[in-house]
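Heads up, one of the protein chains got dropped from this complex, but the rest are sitting where they should.
Every chain is named by a letter (A and B) in the order it is written, and numbering of its residues begins at 1.
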Amino acid sequence: MAITKKQSTALAKQVFEYAPAPEAVDHVKILPRYGLFIGGKMVAAHSKKRFPTINPATEKTLSEVVDADEVDVDRAVKAAGKAFESWARLPASRRARYLFRISRLLQERSRELAVVETMDGGKPIKESRDVDIPLSAAHFFYYGGWADKLEWAFPNRKPTPLGVAGQVIPWNFPLLMLAWKIAPALAAGNTVVLKPAETTPLSAMVFAEVCMQADLPPGVVNIVTGAGRTGSLVVSHPDVKKVAFTGSTEVGKLIQRAIAGTGKRLTLELGGKAANIVFEDAPLDQAVEGIVNGIYFNQGHVCCAGSRLLVQESIAEPLLEKLKRRLSTLRLGDPLDKNTDIGAINSRAQLEKIQGLVESGVEEGAELYQPECVIPERGFWFPPSLFTNVAQSYRIAREEIFGPVLSVLTFRTPNEAVEKANNTPYGLSAGVWTDKGSRILWMAERMRAGVVWANTFNRFDPTSPFGGYKESGFGREGGVHGLLPYVELN
Amino acid sequence: MATALSLTHLGSLMRGVRSVDEVGADERAASLAKRSIKKSSKLWALDLAIRCMDLTTLEGQDTPGKVAALCAKAVRPKPGDATVPPVAAVCVYPLRIADCVAALRGSSVRIASVATAFPSGQSFTSIKVAETEEAVRAGAHEIDMVIDRGAFLSGDYQRVYDEIVAVKEACGEAHLKVILETGELGNYDAVRRASILSMAAGADFIKTSTGKVQPAATLPVALVMMEAIRDFVRETGRPVGFKAAGGIRTAKQAIAYLVITYETLGPEWMTPDRLRLGASTLLNDVLMQIDKERTGAYQSADYFTVD
Partner (left out) sequence: MDVRKTYKLFVNGEFVRSESGRAYRPDGGQVNVPRGSRKDLRDAVRAARTAFPAWAGRTAMNRGQILYRAAEMLDGRAAQFVELLGGARARRELDQAVETLVWYAGWTDKLPQVTGTVNPVAGPYFNFTIPEPTGVVGIVAPDDAPLLGLVRRVAPALCGGNVVVAMAAESRPLPALTLAEVFATSDLPAGVVNILTGQRKELLPWLASHMDVNAIDVAGCSGEEVKAIEESAAGNVKRVIKLPEGERSPYLIAAFMEMKTVWHPIGV
């Protein structure tokens, strides 16, 4: 052949590095403006304030949503309160069927939801398509099955619903967090008022359509959009009996304080600063994948992200070499492209927060590595980043960055790994990589964290309880344990 | 090369080879299989798949006539269309080398022959060496040997190693591809171990399978072998090629191997010198895909020659 090896290499680079494979968006209909979902239909809001929701990859406005006010929230809670009477009395097997129906509808509309999620939030389509949406549907299916079996979940007790649940969710997994909140609440016979995150309200608006398609009785699910103030109106409404919040530890503390003494039940799923610990006998190539999946999945906008890599000193050098090489193959860009690994940062504010913390890391003396990476002109982006020479005391090793930024620390002995891993006010998750079975269990036992991934990372399943120790929150979502926050055990 | 290694040393070295997590490797391979390449690049990728192809026939019923037809296809995969390149090599049994020599004279297509008591490898080393020498003498440019899985699985790594060294020596100028027959090795740990053993013994290529055992080539096995190559190159600086063989029938599969090669070993491996796809029926599907890309219409097998 006439092609020289050099040409061939160059060609290969072109072909495999730049291969836009955008997901079609023509099947998705986003309305120019949305109302609120109250009492089973989309209604005009009392609040005249609206705000745009933008595509963080393009900075283009996708739609406008309501900044719901006190009157709107009150209406939603009243609607939920009214619906509660009949919903709680409905034969449990009927509640189950509604949940199954919702699950099926989510599956049927999965691609549309994936595209909406990606456009509104910036996450790669491969993640919304393969993780967020299927897991959301699975969650409703799982809890649908529990609705008429609650007495088997709580032996010796009569579980009864609490009433209206006020739920506030974050922007990193909008539909999935909605599912984590709504599915167990409804299964147990509660009704809900949910406030999606300010920057990612659209999949919740599609979900409102799904509720209507499912003929869910009016008021069982109510969705009010807005910013932090709307959220605080939801959680502090006197008729809300149960508050569930996923988000930052800072806001979680505010909520815990705000509802003190009200008798409301509370679950919090807050921040994290997980250690991902790699021992010298680990399967290194899989560990590298696990590290990448641990911190660069969803641009690191993951509360359980493995943001601290603790690597045994004896293999730090080869592991970091592999990791850096792997980072150079990550594709940053159009989230709608099926080949994209790193999508857009969710918002300008979040981008600025990440930038600030990364700057602090450099200032404190850590060494920053970022692979060569073309940053699109518009939109919010941050390249996959890795810090070495990190001390435990640096902000980047202690504070949740919520971005694609990994801090690498080393350890010498298992005890030192345990000590460093647990040396944080957080306790959401931890990762352990080793080939030795007894050490896996020894480590798993010692991690003060709600989820321990051994030789894997960032896996989720509706049957698997999720939630934190310490300042990462309390209560569990998923599994039979995820029902407990939504029932009274009589 | 470390021929001086004693059995105990080699044994403990082999047991010290890093393990592979099966689920993690499977997931990584699956995620790479979801990569798509852009439409305008597809033609280039399909072209590369042909250029890296070892067009293979390994049947007891192979005859001079069958091999002549195969060679014709190898040189000119699409009659009347010179833009479709020849394949990298044909791959045949030793007795059919002579047929290839005649048919391929003047072309760029190389002759690869299996040897060493293919496919089981259950014979005497002396016979394997003799077979290799005969094959090279008959005109083979490349030898595809099988490792002695019996020895490997019984822990006699030294025997496997020594045999590869001996066959490599018998190859002379010919390139040596070492077939691990991964479908018989039991797990990815063993695949990785066999990969490193073969490369240390002098393999120019490591190859997944004979095509006679199921499962043959799979994406995760390819990933594990390529990761072993990557580590070997890092340690020694000597690049080793990779050949997937067995069960690759569609253009889509071929492209998946290209993607996994690119992602794991990088663009330097995207060349016939370092990457081969062994297949008997893959070529026509690739040709059909090329025509589909060119014409925009899905193709029928009736329009592609069966050779």
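In this text, a residue touches a chain if its C-beta (ideal position, glycine included) is under 8 Å from a C-beta of that chain, and two chains touch if they have at least 3 such contacts.
These numbers were taken from a predicted model, which means no experiment stands behind them.
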item	value
Candidates A:44, A:260 or A:391 - the one touching the absent chain	A:260
Subunit B residues that touch the omitted chain in the full complex	21-24, 26, 186-188
Where the unshown chain meets subunit A, residue by residue	138, 154-157, 249, 252-254, 256-257, 259-261, 268, 270, 425, 440, 444, 447, 449-456, 459, 461, 463-467, 469-474, 476, 479-481, 489
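Everything below uses one rule, namely that only the chains that are shown with their structure count from here on.
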item	value
Whole-Å separation of chain centres (CA-atom averages), subunit A against subunit B	43
List of subunit A residues in touch with subunit B within their complex	1, 5, 8-16, 18-21, 126, 130, 281, 283-286, 289-290, 318, 321, 329, 338-339, 435, 455-456
Interface residues, subunit B side, partner subunit A - complex	18-21, 23-25, 27-28, 31, 34-38, 41, 44-45, 48, 51, 85, 108, 227, 234, 258-259, 262-263, 267-268, 270-271, 273
